[in-house]
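Here the complex is missing one protein chain, while the rest keep their positions.
Here is chain A:
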Amino acid sequence: MESLITAAARALEAGDPLGALNRVALRNDAPSLALRGIAMAQLGDLAKAKSLLRNAARAFGPREAVARARCVVAQAEIALVSRDLSWPDRTLAAARTTLEKHGDLANAAHARHIAARRLLLLGHIEEAESMLAGPGRFPLPPASQVVRELVLAGIAIRRLRSEDARAALARAARAARQAGIPALAAEVEGASRVLDTPTARLITRGEERPLLLAEVEQLATSEVLVVDTFHHSVRRRGTVVPLGTRPVLFALVRILAQAWPADVSRQTLIAGAFHARHLDESHRARLRVEIGRLRTKLKPLADVNATKQGFALAPRRTRDILVLARPVDEKHANVLALLSDGEPWSSSALALALGTSPRTVQRALDELARSNKVQCFGHGRARRWMTPPVPGFPTGLLLPTPLLKT
């Protein structure tokens, strides 16, 4: 429509943000602000990009609804990448509806992907999946296709479906080659490595070995009794006893399972489950109560037998018990798992993603910082936390260039 805007938009699409900036750097009209914002985002200055896009959205008249909606989508993407998860998802949904209504299906799909990635990051897997399944199936541009497949792979990995994940990643790799964007191809490759790196640890009869995602998946159909520290549950095939809200019971069953077929002394159980150093009669009484509760819970899967010195598990209909644990058994492993995507997180975003209070997260971060496992920068509300990416942890999904045409 406008000559210089067209020239700048073409430069941006060709992966030349500096060329785009050269053309619109001194202009403050709405489309120039939007292009400058996207160029700055591509150059990594997210703070500047955010304010430029905010101004652009404001500068577009109320009648330029589509242009405005595209700015909102770009802002949402920047928020996601900076792990600002409190960004209002309703604003993004409204922008998506506007784009859909005006036939800008490519950008509407892009908005959908951003929403799905946010949901995935927050652990709302079902919602992320239904977000992707939304209406408007049409041929996506290759770069957009890559993002979609990466989100699908992320969902499959979190559901322990390695074959689905592998297939999605293969499609992602194909689309990345088609898009010809090296950063996308690298992202797909990084995500693929997750499938060939141990994602869990198996502990049985006092021995340990690393497990690939596919092997973890096989456990779901095998006959063994699994004490699952990822989901805080005990299961055998389709029978699942969730203990997520009963940490003491889970701690007890885990200690018993790790020792199985041997028994565990009362003292060890009390120390491990109640974090008590000195034993007294009240602890013994409490242990009796908790074991009673555990017995009731585990009834379909196993029995808890009293022995001379303590207790032992006795599984039903299987001859094996194993414990499925995280690769590194670490205090605050959940915080580290999120930070390991290499992106800077705010403590409030971590709290949101973990579903705990900001105070709890803050305490965990302080503790981790003292042992140099995490680092922070910035002050006050702008403070961000990160760790150097640990190989083998799922990396965060992707920042594609916003598909914004003016």
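The criterion applied here is as follows: a contact is a pair of C-beta atoms (placed from the backbone, for glycine too) under 8 Å apart; a residue touches a chain by one contact, two chains touch by 3 or more; residues count from 1.
Note that in this section contacts and distances are computed from a predicted model.
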item	value
Choices "Phosphate transport system permease protein", "Cytochrome c domain-containing protein", "NADH:quinone oxidoreductase I, chain E" or "Glutamine cyclotransferase" - which one is the UniProt name of the chain not shown	"Glutamine cyclotransferase"
Residue, one of A:23, A:36, A:232 or A:332, that touches the chain absent here	A:23
Candidates A:6, A:233 or A:348 - the one touching the absent chain	A:6
Residue, one of A:58, A:102, A:205 or A:331, that touches the chain absent here	A:102
Touching residues on chain A - with respect to the absent chain	1-7, 10, 23, 27, 29-31, 63-66, 102-103, 405
